[in-house]
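Of the protein chains in this complex, one is absent; all others appear in place.
After this line comes subunit A, so read on.
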Amino acid sequence: MNNSVMNTTRLLWAGLRALLVLTLVTGVIYPLVITGIAQGLFHDKANGSEIKSDGKVVGSSLIGQSYNLPLKKGQETPEPDLKWFQGRPANGLGSNSVNTRYKLLLSGATNLSADSKDLIQQVKDAKAAVIKDNSVPGWTVRPSEVPADAVTSSGSGLDPNISPAYAEIQAHRVATENGLPVARVEKLVKDHTQGRTLGFMGEPRVNVLELNIALKDLVANRS
């Protein structure tokens, strides 16, 4: 056989063996060891930071949810349940189209550009809805009070947080809908506001699921 063919074959064979050995090290041993340590030391976090209410798992503190009323007949998009604090829009969230055995959450952003007509419309509609939903008799939300995160979709579509400003403008509505004093709900928001990590990392935020769980407890204990 030709010498150069022989050499190439030998080289590719060495390459394959190198790949298999390194796959064993970095693709089998490494993830298994890390999983072992993670499951041993940080069991809850390694499994998705699940969070309970009344003894039942109601989601993950890291993954955003929707707080909507059940779909009525003929409706395509559900209406928000105004009793609960609402998260950010998630217009980029997809649904599984490849393997329809599952209803997987498909993370994602809208990817619409800053000059996109669709995005301008989405933002305007969202702003109008936020103002309408959160204005209660005797207290009107002004357009300038609506923060940017309330009218834009997040990068993952699963943002678990809202800005404190967005939580605060929802307080009057939530208080009215649940028959609670406004001051009590505002205090609840304050208690669930997380500042920047070490005072400078990231942005202040409110975890919507944790806030709603606390709200639920508050409503239940009221009577």
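Simple rule for what comes next: a residue touches a chain if its C-beta (ideal position, glycine included) is under 8 Å from a C-beta of that chain, and two chains touch if they have at least 3 such contacts; residues count from 1.
To be clear about the criterion, contacts and distances are computed from a predicted model.
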Among "Ferritin-like domain-containing protein", "Glutamyl-tRNA(Gln) amidotransferase subunit A", "Branched-chain amino acid ABC transporter permease" or "Potassium-transporting ATPase potassium-binding subunit", the UniProt name of the subunit that does not appear here: "Potassium-transporting ATPase potassium-binding subunit"
Residue of A:Val141, A:Ala175, A:Val189 or A:Ile213 in touch with the missing chain, whole complex considered: A:Ile213
Touch residues of subunit A, complete complex, unshown partner: 8, 11-23, 25-28, 30-31, 33-35, 37-39, 41-42, 45-50, 53, 56-60, 62-63, 65-68, 81, 84, 88, 92, 94, 96-99, 101-116, 119-120, 122-124, 127, 144, 146-149, 151-163, 196-203, 205, 209, 212-213
